[in-house]
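A single protein chain has been omitted from the complex, and every remaining protein chain is retained in its original position.
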Amino acid sequence: MEGEIVQLNANRKSADKEGLVQISRRRFLQGLGATTALGAAACANPVEQNILPNVKGVAEEIPGVAVWYSSTCTECSAGCGIRVRTREGRAVKVEGNPNSPVNKGGLCALGQASLQSLYNPDRIRQPLKKTRTTPTGPIFEPTTWDEVYGKLQEALTNATNRKVLLTGELPSGYQDLAAAFTSQLGFSQVVWDPMQQVAVAKAAELVYGTYGVPTFAIDKAQVVVNFGADFLETWLNPVGYARQWADGRRAEKPLRFVHIEPRLSLTGANADLWLKPNLGSDVRIALFLIGQMIERGRTKGISDDTRNKLSQLTKGVTATEVEAQTGVSKEKLLLVAQYLAEAKASLVLAGGASTATADPLPLLVLTNLLNAMLGNVGKTVDIVVVDKPATSATQVAALIDDMQSGKVDVLITAGTNPQFSFPDAFGFQYAVNKVGIKGDGTGKKAGIVVALASQMDETAQLADYILPLHTSLEDWGYVAQPGGNVSLMQPSMRQIFDTKSLGDVLLTVAANAGKQIGGDSTTFDAFVKARYLAITAGKSTQDGETFWRASLEKGGYFASSAGVSAGTPSINPAVYAMSYGISVKPAHHGDLLLYPYPSVKAFDGRAANRPWMQELADPITQAVWGAWAEMHPDTAKDLGIAMGDSVIVRTADGEVHVPAYVTEFVHKGIIAMPVGQGHSAYGRFANSIDQGGSVYSLLPKKIATGADTLAFTGSPVTVVRGLGSGDLVRVQEFNSQEGRELARTTFITGAGAHAHGEEHGEGYGEGHHEPKQMYTQREHPLYQWGMAVDLAACTGCSACVVACSAENNIPVVGKKVVAQGREMSWLRIERYFDSVETEDGGEELKVSFMPMMCQHCQNAPCEPVCPVYATYHNEEGMNAMVYNRCVGTRYCSNNCSYKVRRFNWFQYEWPDLLSWQVNPDVPVRTVGIMEKCSFCVQRIGEAKDIAKDLGRLVEDGDVTPACVQTCPTQALTFGDLKDPNSRVSKLAKNERAYKVLDHHLNTQPSVSYLSDIRYKA
Amino acid sequence: MEHKHDAKKEAPVTYAEVNDTILKMLEPPGTGWYLLLFTCLFFLAIGASSWFYQMWSGFGESGKSHPIGWGTYITNFVFWVGIAHSGTLISAVLYLFRAAFRQPIYRLAEAMTVFAVMTAGLFPIIHLGRPWYALWLMPYPNQRALWPNFRSPLLWDVFAVSTYFTISATFFFVGLIPDIAAARDRATTKFRKILYGVTSLGWRNSHVQWKHYTAAYLIFAAFATPLVVSVHSVVSWDFAMSIVPGWHATIFPPYFVAGAIFSGVAMVITLIIPLRKAFDLQRLITPFHFDAMSKLILMTSGVVTYSYITEFYTAWFSNNVFERYQFWFRPFGEFWLPFWGMTFCNCIFPQLLWVKSLRTNIPFLFVLSIFINIGMWLERFNIIFQSLTREFIPAAWGGYNFSWIEVGITVGAFGWFGMWMTLFIKFFPSVAIVEIKEILPPPVRKETDHHHAAVGAGH
Amino acid sequence: MVESTSRAVVGVFTYMDDALEAVKSAKSANLDWRMYSPVPRHEIEEVTYPQKSPVRLVSFACAITGCICGWALAILCSLDWPMRTSAKNIASIPAFFVPGYEWTILFGGLGTLGAILAFCRIPSVVRAAGYDPRFSHDKFGVVVACSGNQVEDVKKRLASAGADEVDVRDSL
Partner (left out) sequence: MVTKIRLVIAGACVSALALFAVFSQWGSVTYTATAQDSASAYPALGVRAGVYNDGQAALWDFNITDHFRYFGPPPRLRGYSPEQPIKFSHVIHVQQNKMECQYCHWSVSKAAYAAIPEEETCMGCHGALVAGKSEQGKKDIQKLKDYYSRNEPIPWVKVHVVPDYLKFNHKRHVKAGVTCQECHGQIPEMEQVERVSSMKMGWCISCHRQRGASIDCLVCHGQR
């Protein structure tokens, strides 16, 4: 056991830099054996296989039949409902729970990858104690729970100074317990989660009178003007808001979406109009819009007094002046004003990287004022049902100060990683080492630092003791959500290691200290049940036990969605002063400024040790494995930097080495970098790509003015060319469609005309007429499976890609192999930047996202070229792939016009524990064979199996492939094309439907694409 | 013709001289031969170890990637099949046409055919992801009751290449039988006596044997002629039957057949020039033969050039966005070098052969033939690589990762081919004894109007 | 042709026309003879074997068999386990041309090889009567089988035709 731990630490530095490729020699020998009699005889008698029965029967479990458990995702604080599929007691897949009003069945990439937190090979497997610190890192040795509890109890008894519980934004179940814990044991709780929109909550307090992040109803708006909030990526509730956004886009009159941000984010890429202001000058645009609204008489939502004050404020803010300050043309500014003024319901959002500045409140206040004056409060902005983040950068900074000055004796960390995600400039590491050091100058340590963590991370490395926690898929809990809903968490499988629930740890520590913090409950599961029943008391007529079981099955208590609650803004007079303050502040010009942003790949860094997330192509840059620095071509040219070069990004506080990503879709004045990469102690996958350091180390020791959060954006940086190549790996290197009409767009012309607009691309609509066929078409006796992809709803979030990997055992191959063009993903999100003509004859960027999977062509080019029938056409209209028949000529891949076939160049293996996630219904492919999207044929088989037992045919909705299931926006639809009433049949006949390349090649794909909808700017 | 004047000064070649000159090649080898054989075996060892490493480690050791499923291995396959073609052309087609320059070079060309097909045949297996299942491409009865897909061009390849190998090897061996018998009759060592005794199958030169032999030989030639056309057509269909822009072209079969002959004749020249020098075959292989082969090269170069132009024209005229892009990309895109290298080697350089003196200039021909071989390799590489790297979907465009494994296997193929050639020239008559004798005037007491001889002594 | 009990007279000729004379002479005497020559020549064929060789019939038969087998193989195999690829017919006639074509040639070629082996009686381990290594070099040979009392007559015939040397051997 000791060896294992030592190795864990050793791995940290000597992590496999080449990713995951491990080649199985054994396989090769087996194959070779088949060719020689002697080898065959030797290999034909392998080790006996055992078949192990259950000792005792498990209720509701039939071997070979999946059992689903409802739970709640705790990866971010959105609290999406999930359903976990288990087979023979192992969780194998996570899916969105359709009952949950938060995500309505969808789930993001990170949620899908929560399985890899459960099966992470770098999980802590038993309690650890730090024995010594070496230059390469601390050395931990296994210990027992009792020892750590004892030490903790001792420290608690002896503690004279502060006792601090430092946590992340905990799910309510833990938080309720933690609150009791802190109050009864004299602890103070400090919360740090860099993803929390504290500034938004603060600004809401100023304008609406309540502290808390409002809830938005994007689908109810006709026009959305967004200042940098990445609500399709990581912001607040990305799955729910993506769904709302897509519903709005698919409405009879699609919502119009204007995005204002210096960098083209994934959210911005989905906008009708993307404005690229100078960094920090967006506040001028907000001010300008307020002025315009006043001018155009759209101020019904505010009092005359407020209006007058605001009009004072906006005096002199003219389009020309704003154009000069922001770099955005005044025509476009006026256009945005016009959109807002003309819309019956609109929504102005601000957040994300745009409000992570040193002074975020002015912009947020102004956007809130805009919402207020436009009458959006109560329509699209819910200021009653709000989320109140507990995160406080000030408190963390204070804690650091206290620790440094020896005022903290006990520090317990749980669910947060400030050592990584709190700027190095504050000196967290230095401070933690001083916890409990007696101030008497002897240096004797009386205090204790205990990390509660399921996986080793930078913060846990600093602790004296580490107690391993359950991951969320092994644990109980509940998440109380704004609006009265409670989403339940329950273990989907038995714990794998000697771990405990955070709740149980708190209960035990408290019990050791003689406190009963769980009320009557002595265990966390009992606490959860009791609390849940207490919270939902009176909401059900069922008796407690029945209701509890029903809730577990359903996933929690979900009241019917009530819509947006009415609320009246109560504007704090301070906001005017604040706004005056900024109105004279010049917009920034000149220097290069840092622009860190959270990405769907890594969030704030929590997803960095999940191989699926690392291998996932960033939707905008298409880069995998590691970080990069985006810069404008002009900037790059000035600095003598080319795409992929190694660069050093330096601020006053630190420097990182990353590859350059040169793109015209960032503002000239910024260096945009995704946060979350550059870990040093977060497990093998995150560490393997850490070469350059973390973006957090660049940040200044500065807390944003007025808001309890950090100043992420806007530090001045210098960029210099580093040595050598930067190791930038992109899965898609060509950005333009070259006029090939692959991802098509229906443009809506005129102000708000109906969606029957002109089309982009002449081939549009050809999906409808039946071309003459040389051969008689295949008949499908029962079913003809098909899919429809609505590009208008696809945001490019890539959740489907991870879901596909999870369902179909797609290997993660590592950076080096991806660099060779050998990624294995069956489903890719193609991203195209094309320029289209605007109404006034100018050019406008059109970003297209296009999920591309096997098209299951009726006239498939891949099929007739296979010499061994490894791929052929089956009776259900599917392009079938028989792995074990494949000899690996790769002709099918050459001939596939969509390039969706993937070849196993090596024998890929799952490192220990990650192999547990393998779906037993899907064979793991061996080296030398071709694979591709199968429309999740195992799910079709399961549905047919069930239907046959019920004595009926498969009905619409019975089969849901993994990508379709997880899609947050329901852009994907699957079903039987033979059934004219199925949803997919109807979509295939939609006027926007077309089939990719079909009019050139007559491949007759089974996948119909519905063209994107865009307003012509 | 000029050479006839020279020849007239010399004594006519006799039957005995033919035997003596050619069988002298079979005398115990010198150091040079051993060195050559060792070099070939060394290359072969490189190739074999590369291949085993590739199988052991995974197919990813080669340079293929996702858009580019085929690369150097298929290039080598087409290249070697192409090399093979001129052998059959010279031995069969020119036999039917009674071309006068055929006899002294055909045996070597035929040997080249057989060994080149043996080399070519390795590559489809090497390029398989699971080469140990190559058998599944054969329509053999099996317990799974599964058959291969007869609609696949790759299966046609199996049929065409296996037939080609069988027939050309048979043809080659049948042609060798009387010559081996001649070698047997002069063999001195026990090993050679047994070797030739067995391989000559007890051939006795009797009039009955000759009767059936010549009848059969003609039939073989008649079979081999359509075969040679079909095989490279089938190979070209590997490409033309797909939908890849740059592959999907009706001109491919004639284009490939012409290219094959072009490269094959060049390879014959490459091989025959050192051989002629080493074994003093100047009186059997004369400038007349080189002149004739040069003209063949000139003609096939013309056909190949025409085909290139046609490809471009078709792409332009089709107004197909994918085809047009592909044929813009080849000369002006990222990988312009192989294209222009090919154009120089195959289209421009051979034009020098319009100069008569260069057609019989042995050093020039040697250099030219090597250039043509490189050019033809590049041609196949262009077709395969350039087409695959820029297909329909820009998001899936990608590049190639050249690896030393591929280079090793390519080198190994030359070693393998060279090994067979080297062994062959020392163990079997690499110039046809009987056929050269056939075109000599037979020794007769009474002079009648006999056939004109094209070899050595002319009339 | 040459009976084992008989004797063989071997004539070695430098000139082809002399050898042919000897053959004609042996023919006229209704003797059993065989001619060896280093090359096949039509002059020799005209004298020794004027009929057509049956090889072509065998080749033809085998080629037809191959053609039928090739087509049948492709069609029957495809029908045995019908699997659709693209929208192409199960029995996809244009595609099956290739196996049909190739097997025509394959069977034809192998049949021709068989015919050579059969008609030329090879492989043979039997020593041919009167064969001399020079016959693969530059000499022509005529072997005439005769009974002991005919030996002198035959020798005379061969010598008069122009034989360089005449040998008498125990036949076989």
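By letter and in written order, the chains are A, B and C; residue numbering begins at 1 in each of them.
The rule is simple: a contact is a pair of C-beta atoms (placed from the backbone, for glycine too) under 8 Å apart; a residue touches a chain by one contact, two chains touch by 3 or more.
Treat the numbers as computed from the prediction; the structure is a model and nothing was measured.
Asker: From the touch rule at the top of the page, work out which displayed chains the omitted chain touches.
Answerer: A, B, C
Asker: Tell me which residue among C:Ala29, C:Val47 or C:Ala61 touches the hidden chain in the full complex.
Answerer: The missing chain is touched by C:Ala61.
Asker: Touch as defined at the start, partner being the missing chain; which of A:Thr136, A:Asn158, A:Thr749 or A:Asn884 qualifies?
Answerer: The missing chain is touched by A:Asn884.
Asker: On chain A, what residues meet the omitted chain?
Answerer: These residues touch the chain not displayed: 33-34, 36-37, 40-41, 43-46, 48-57, 62-65, 869, 872, 874-875, 878, 880-885, 921, 923-924, 934, 937-938, 940-942, 945, 948-949.
Asker: Give me the chain B residues in contact with the hidden chain, please.
Answerer: 135, 140-146
Asker: In terms of residues, what is the contact footprint of the unshown chain on chain C?
Answerer: 57, 60-62, 64-65, 68-69, 72-73, 76, 80-81, 83
Here, only the chains that are shown with their structure count from here on.
Asker: Counting C-beta pairs in contact, which chain pair has more, B-C or A-C?
Answerer: So, comparing the two chain pairs, more contacts are at B-C.
Asker: Chain A to chain B: how many Å between their CA centres?
Answerer: That gives a centre separation of 58 Å.
Asker: Using CA atom averages as chain centres, what separation in Å is found between chain B and chain C?
Answerer: So the centroids are 29 Å from each other.
Asker: By the touch rule stated above, which residues of chain B touch at least two different other chains?
Answerer: Residues 146-149, 151, 155.
Asker: What are the residues of chain A that contact at least two other chains?
Answerer: 861, 864, 866, 869, 872
Asker: For a test of understanding, state which residues of chain B touch chain C in their complex under the given definition.
Answerer: Against chain C, the touching part of chain B is residues 14-16, 19, 139, 145-151, 155-156, 159-160, 162-163, 166-167, 170-171, 174, 177-178, 181-182, 184-186, 201-216, 219-220, 223-224, 226-227, 230, 234, 434, 437-438, 442-446.
Asker: In the complex, go through chain B and note every residue touching chain A.
Answerer: Those in contact with chain A are residues 55-60, 64-70, 124, 127-130, 132-134, 136-137, 146-149, 151-155, 158, 238, 241-244, 320-322, 325, 388, 391-399, 401.
Asker: Show which residues of chain C lie in contact with chain A when the two form their complex.
Answerer: 83-89, 95
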